[in-house]
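Complex shown without one protein chain; remaining protein chains in place.
On to chain A.
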Amino acid sequence: MAPPKLAVKANLSPFLTLWNSYYDETPSRLKVIDSFLIFIMASGIIQFAYCVLITTYPYNAFLSGPVRPHCSLRSQVNPTNREQFKGISPQRAFADFAVGSIVLHFFVFNFLG
């Protein structure tokens, strides 16, 4: 009887291990950015599913949806990547993110129609 329980527990442990490691070691600020990334990904998937299942009309509005600069912000403010972004402080990364977001939103609203 014991071996099946051990087999089930062995299948789940890599995901649990990954989750526990992420939850314990990732700073809260990065988790905030990750939450936004999950939100953007979910929005994009839903918009794409709508285009595939229902209609692409209006297509320009669909094109304006899925673009975001959060990934670069997350990689630049991650403390473990400090060596790779020596010349870019987290404040500088956020300022770049803010400027890029404003410009991107401007173009997105142009696409909305």
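Note that contacts are C-beta pairs under 8 Å (C-beta built on N, C-alpha and C of every residue); 3 or more make two chains touch, one makes a residue touch a chain; residues count from 1.
In this section, contacts and distances are computed from a predicted model.
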Quick one: find the hidden chain's UniProt protein name among "Cullin family profile domain-containing protein", "Sesquipedalian", "DDB1- and CUL4-associated factor 13" or "Ribophorin II".
"Ribophorin II"
Hidden partner chain, touching residue among A:Thr17, A:Ser43 or A:Gln84
A:Ser43
Residues in chain A touching the chain absent from view:
28-29, 31-32, 35-36, 38-40, 42-43, 46-47, 50, 54-55, 57-58, 91-92, 94-95, 98, 102, 105-106, 109, 112
